[in-house]
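Here the complex is missing one protein chain, while the rest keep their positions.
Letters A, B, C, D and E mark the chains in the order given here, with residues in each chain numbered from 1 onward.
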Amino acid sequence: MSTAQHDVTSTANLNRRDHGLDVLAKIDGHAGTSVIDSLTDVSPALGHHVAAFAFGDIYDRPGLDARSRQLVTIGVLTALGGCEPQLKVHVGAALNVGLTPDEIVEAMLHAAVYAGFPRALNATFAAKEIFESRGVRPSSAAASSR
Amino acid sequence: MSTAQHDVTSTANLNRRDHGLDVLAKIDGHAGTSVIDSLTDVSPALGHHVAAFAFGDIYDRPGLDARSRQLVTIGVLTALGGCEPQLKVHVGAALNVGLTPDEIVEAMLHAAVYAGFPRALNATFAAKEIFESRGVRPSSAAASSR
Amino acid sequence: MSTAQHDVTSTANLNRRDHGLDVLAKIDGHAGTSVIDSLTDVSPALGHHVAAFAFGDIYDRPGLDARSRQLVTIGVLTALGGCEPQLKVHVGAALNVGLTPDEIVEAMLHAAVYAGFPRALNATFAAKEIFESRGVRPSSAAASSR
Amino acid sequence: MSTAQHDVTSTANLNRRDHGLDVLAKIDGHAGTSVIDSLTDVSPALGHHVAAFAFGDIYDRPGLDARSRQLVTIGVLTALGGCEPQLKVHVGAALNVGLTPDEIVEAMLHAAVYAGFPRALNATFAAKEIFESRGVRPSSAAASSR
Amino acid sequence: MSTAQHDVTSTANLNRRDHGLDVLAKIDGHAGTSVIDSLTDVSPALGHHVAAFAFGDIYDRPGLDARSRQLVTIGVLTALGGCEPQLKVHVGAALNVGLTPDEIVEAMLHAAVYAGFPRALNATFAAKEIFESRGVRPSSAAASSR
Partner (left out) sequence: MSTAQHDVTSTANLNRRDHGLDVLAKIDGHAGTSVIDSLTDVSPALGHHVAAFAFGDIYDRPGLDARSRQLVTIGVLTALGGCEPQLKVHVGAALNVGLTPDEIVEAMLHAAVYAGFPRALNATFAAKEIFESRGVRPSSAAASSR
């Protein structure tokens, strides 16, 4: 008999969730888990599925390495627009998995071709905030003309 | 002879507008009418058409009850993204017409499947603000795991 | 020890998937399962998660009845645009769970206020195709002026 | 006493509609009215509001001339994406109100900066279809390099 | 031999860039150049291409006059959503090239038909901020009903 999945307290679902929280903590550190925490008093079910599905089921699949997943994620979030809070979390995650600030802003410049300059500008200014909070910046940023 | 509609001071058009303002006040209370008021010194024509068309012509049609209209509206605004100000007005309206906080956050979780988690997260945090200002919250929010 | 979720052949995950396929078949009939089938030779993992997550985890949650979920879904898909194939599946599903053709086109007219007329037109023509294949049509469609 | 607007058969509303149909026929010719006609057997209410509101109330307002309205419309429809059917109607309308093929493709190239090249390409290919059906083409199209 | 374009310090590319900065300063004044400046320490390459491509290559092309380009730009940015910072720059630019406040808010009202009222509202409130900072306002805004 199949069990209704909305029984999120079954052992299997708590395992999925805990696994997702592990993945999330490893990739995003505090920024990711604080999103889940901030959902506790409004939509814990949404928090459960961000952890169990987005991170537990998808993020940790073997088909793409963490660096590749962040490149796709940055592309998607830049294109969607209006996702600056999520983009900031994932710029931090991108740094955590080894993308450099230069690569991150290059990906956003690349996205400008397809999603337009305003989306690229908004994404780049979101990245700038994270870079500053981490005390890093693109090496290209020192040169005046490029 | 047909009258140009931009004669918004004709009796017929003032009637449409006044009817819309009645509908708006009944559904959204102060939040809705303050949007119209804030347009007075920049685009009163936009305010006119929000009242006359959106609320007078469409919102009050008999084909769907108020609860159903709010479910559609929450789906649309969650999916569009960048419409948090409008979403807040309509979360308030949704509560006014009888949707519960649990149903509202459930609708946003449901929308995550189709419009992605970032849109659902932004919508849910907008809802959270309204819930807090009303002193309500989802019953599911008390439980720790769901 | 938490098990990596990408082990989609674990008993727990096969249960989620089978449960989702049951929900999907009940709501969408052949239209839904044929989408999953068409993924078999390109991205069975995507098919797995549509079944296990979208239908198994979310669709069947108790917080909103099936009719309400379809109203939200129609709102989201109308607003996104470019999702006509998915909209056709869900218009069929909406009919299956008891929404009338009149209510479906009314929801799309309602969405026009927020997502604009082109999105509403594309959605309505998608609905028209499904209505015709089912041999139904809105009762309002008989009257000439409305 | 304000009359519910969904009484679309009131004299005032039939006037708005008839006025809109006049505007539509003048701007878009057959392409526009055939959209309204195609709605008759699925959502005549949507057809009513496209005519009465979009064309009767908004299109004919004095604040912008017809040429300016088409420039805005082409910008909006290019940016939205997935609105190629509506874009084709409005490319025809743009020609009708005096925009040249060169100006139309220039507007779409301009939109590429903000909405990205894929949106501009889709819009331009939609325009190409209309140009061919009208037997016109941009003068710049004869030159090989520009 | 063709030279890789990422050599942005070639004479030809510095010319494109300088030309773009001239166009930008003429159209947008300080608002535009301050965007480029704010990119210096995060993504100077993005700043280069906004100047060289968006303004140098596209904005100054002869096919559409400056007023027409702003109408298209306002349409695109209203439709995209989430581009309020860019919209504010271009509302200023629109005023600089001779569009009146009345025409700007009319273009946004027009866009509501295609992109929905929430997008039009967000755009109009962005315009309101710029109007206030410039000490201008639509003449229609003085009248109470329109």
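By definition in this document, contacts are C-beta pairs under 8 Å (C-beta built on N, C-alpha and C of every residue); 3 or more make two chains touch, one makes a residue touch a chain.
Since the model is a prediction, treat every value here as computed from it, not as a measurement.
The chain we do not see here touches A, B, C, D, E in the full complex. Only one of A:Ala111, A:Ala127 or A:Ala141 touches the chain withheld from this view, namely A:Ala111. Only one of the listed residues, C:His48, C:Arg69, C:His110 or C:Lys128, touches the absent chain: C:His48. Residue positions on chain E in contact with the hidden chain: 2-6, 10, 12-13, 15-16, 18-20, 22, 45, 49, 52-53, 56-58, 60-63, in rising order.
Mapped onto chain C, contacts with the missing chain fall at residues 8-9, 14, 17, 35, 38-46, 48-50, 54, 77, 80-83, 85-86.
Touch with the hidden chain on the side of chain A covers residues 53-54, 58-59, 61, 63-64, 68-69, 71-80, 83, 86, 102-103, 106-107, 109-115, 140.
The working rule: only the chains that are shown with their structure count from here on.
Ranking D-E and C-E by contacting C-beta pairs places D-E first.
The pairing of chain A with chain D is characterised as same-residue: of all residue numbers used at this interface, over half are used by both copies. Averaged C-alpha coordinates put the centre of chain A at 30 Å from the centre of chain E. Touching two or more other chains at once are residues 54, 77, 80-83, 86, 106, 109, 112-119, 140 of chain E. Viewed as a contact network, the protein chains are fully connected, with every chain touching every other.
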